[in-house]
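Apart from one protein chain that is not included, each protein chain of the complex appears where it belongs.
Per-chain numbering from 1; labels A and B assigned in written order.
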Amino acid sequence: MGRIKTSRKTRESLGFILPGLFFLLAIDLFPLLYSLGISLYSWWLARPRDIRFIGLDNYQALLTDPAFYRATVNSLVFMLGAVPLEFLAGLGMALLFSGRLAGAQVLKTLILLPLFITPVVSSMMWRLILHPDLGVLNYYLTLFGLGRPLWLGTPGLAMASVILLDAWRTIPFMFLVMHAGMEALPREPYEAAAVDGATPFQAFWYVTLPLLKYIMLLTVLIRLMDAFREFDSIFVLTGGGPGTATETIQLLNYRVFGLGHMGLANALSILTLCFVAGMCYALMRLMARRSW
Amino acid sequence: MKGSLRNWTIALVAILLWVFASPAGAGTTKSINLAMLAGFKEDVLRAFLPAFEERTGIKVNLDTAPYGDLYKKQLLSLAGGAGRYDVLFIDEPWVPTLAEFLRPLDDLAKQVDPSDFVPTTLAAGSYKGKIYALPVDPNVQILVYRKDLFDQRGLKPPGTWAELLAIAKQLHDPSKDFAGFVMTAGSDVQTFAYLTLFLWSWGVELLDANNRAAVNTPAGKAAAEFYLELLKYSPPGVKGYTFADVTKTMQLGKAAMAVQWASGAKPMEDKEKSVVAGKLGYATVPKQARQTPIRGVWTIGVAKDSKNPDAAWEFAKWLASREFGLLAVKYPSTSSAIHNARYSVLKSPTFTGTLPYAEAILTSLEVAKERNRIPQFPDIQEQLRLTGAKITTGELSPADGLKELEASINRIMAK
Partner (left out) sequence: MKAGPIREGLKYLCVGTILVWTLFPIYWLVTASVKSEIVLYGTPPAWWFRPVLESYARVLFNIPFSSYFLNSLIVAGATTVGSVILGSLAAYGFSRFTFWWSEGLRFFILLTRMIPRVALVMPYFLMMLSLGLLDTHAGLILAYISFALPFSIWLMIGFFDEVPVELEDAAMVDGCSRLMALLRVTLPLAAPGLVVAAIFAFLVSWNEFLFALILSGIRSKTLPVVIAGFNTDIGPLYSDMSAAATLVMIPNIVMTVLIQKHVVRGLTFGAVRG
């Protein structure tokens, strides 16, 4: 791809970049610095006159709290369970739709439906379906002699349920992005591959995959970030339970925030930010040969 | 083509003006903003608001939030000094925390015949000897049981927890999908309520006179072990249950007994939702060392920084009045119940005639125990929920759980 590298061009490019950049700076910079600042204070909303600077004490309190590590592990398990699953399923579906398919337009719209349901509602719906004693799923499982699993009441299963719900909500998004990526691909490389007698798998491996690399990496990155911060759906489905089996770092953060401990909540957020940023940066370095 | 472009431009400008020009603060003197609970109780309130507005000329703007988020929103808005609300619908454990931002109502309360309120409910809106909010809708834990089954078998409602356990054992029948007792036992908020009820019943106090945690005692252990014992006679999925599941299990006739907040009773008596409507009996919760149903009163308070304190008070007064109470009890809501804190309503034929559990509410309210009146209580309550969840799911033994609880409470109190 031809790129233009002169200072005059830099100025021209800034004309395009600046509006968006300025917007992000104006909206996000203050909150970020504010959050960073607050994380150094002891501030409980219920005691508005008792706000003290305490340095790194909040961070120390978090880093010595087993609940913090437990939540981090839960977040990682959730993220690493959900994102690869969603990515592969989304990619598979996009491939399925890249060929000829009867009624593809209608099917696409149907598949996108989960995206349009507020996370709170989809979680409530899944609660209903997964209800151990009154749910439709367990009714049929019992009917076929498969027992009556406590989907949300057993630690491992609860995490699996949370991951499955997230997959249900997010696979359509993965599909949407990768499908769009495939639609925008140029036709010529495929024609060339066909002339060379490539099998569909070879065409996928040597043509689609390299061309789609950027889009795929981007979706995975975005999903990793979002999964690490996922809140609504887990909160409603399990509330972090049973016990603390699905309490992710965001749930912990929301609890601390909800009780009005601003310093601690912000310290937790800053730690999360560092963790996610580090992870994404490493991943980008690792996966991208060319410069970003 | 040109014309349509112009029309679009005009429309766009109009929309932008509308979007950006909406005023920042509510203007007129006769308008107040109310922070209200969404869904439950909302329909009842909305039904009678027009009459209030017409009578007083005060416009009430409703800002509703779901239960789990209302406290956060109130705390943030009040602490942020947004001047956003004039009146606030407040659950009683929040009163000590929010009192800082509320207007003391002691003098004004004299206008509303305070002696008519059940004394414990008036205490719910008070903090450090001052009244900050008036009781509107008292809630209290009650025992619900299948009167029809009890009559069949010649059983009496249990007076002690040991009796309750024995009856639960007797009626528990997993082969018929029928449980002896239903409650919550997982990470649901209500787990706090059951753990606290047992601890209190066994004579344990959460804090001693010096505000130190005092739960890790033999009595505390016995209470936690009773919780685990009772779980054996609960539905199989109880570890994922919520408040609603307890109600639902009773409604579908799948359990013999439950301890539930009184607010869950009305749906159990709704024939559209409940197959056991009319077959239920209600009583005060059983006792062990003492009888201690938890009290939870919804109250109405006036913000200190309200720009219309008079109108705000006028509204609070109306919401806590006998007239509104009688209207609310009769309102045929499909989803809500607003009970009342006034003797004159609780003992009125309207109340006793409409609600089969009227007597249980009144007797329970009179003995109800309040949660510690300290701003730290929401934190402690959260810890009780967590520890309760850990004990019931077997993550911690009762002894270890109580040890953790004690340490956490002391840490919270030390802050």
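Assume a contact is a pair of C-beta atoms (placed from the backbone, for glycine too) under 8 Å apart; a residue touches a chain by one contact, two chains touch by 3 or more.
Predicted model only: the values in this text are computed from it and were never measured.
Engineer: With respect to the chain omitted from the figure, which of A:I129, A:L146, A:A192 or A:A282 is a touching residue?
Structural biologist: Checking each option in A:I129, A:L146, A:A192 or A:A282, the one touching the absent chain turns out to be A:I129.
Engineer: Considering the whole complex, which of A:I51, A:L141, A:L157 or A:C280 touches the chain not shown?
Structural biologist: Hidden-chain contact among the options goes to A:C280.
Engineer: So which of A:G20, A:P66 or A:G197 would be touching the chain we can't see?
Structural biologist: A:G20
Engineer: Out of A:L80, A:L96, A:L209 or A:A282, which is the one that touches the chain we can't see?
Structural biologist: For the chain that is not drawn, the touching residue is A:L96.
Engineer: Using the touch rule from the top, list residues of subunit B that touch the missing partner.
Structural biologist: 15, 19-20, 22, 24, 26, 33, 37-40, 42-43, 46, 61-67, 69, 72-73, 76, 80-82, 84, 242-245, 247-248, 251-252, 261, 263-264, 267, 272-275, 334-335
Engineer: Tell me, which residues in subunit A touch the chain that this view leaves out?
Structural biologist: Spelled out for subunit A, the touching residues are 1-5, 9-10, 12-17, 19-21, 23-24, 27-28, 30-32, 34-35, 38, 92-93, 96, 99, 101, 105, 107-122, 124-126, 128-129, 134, 136, 139, 168, 171-173, 176-177, 180-181, 183-186, 211, 214-215, 218, 221-222, 225, 229, 231-232, 236, 250, 253-254, 257, 262, 265-266, 268-270, 272-273, 276-277, 280-281, 284, 291-292.
Throughout what follows, only the chains that are shown with their structure count from here on.
Engineer: Which residues of subunit B touch subunit A in their complex?
Structural biologist: For subunit B paired with subunit A, touching residues are 69, 71-72, 75-76, 79, 97-98, 100, 177, 186-189, 235-240, 245, 248-249, 252, 254, 375, 378-379, 382, 386, 389-390, 393, 395, 415.
Engineer: Would you mind writing out the residues of subunit A in touch with subunit B in their complex?
Structural biologist: On the subunit A side, the touching residues are 44-48, 131-134, 148, 150-155, 158, 238-245, 247, 255, 257-260.
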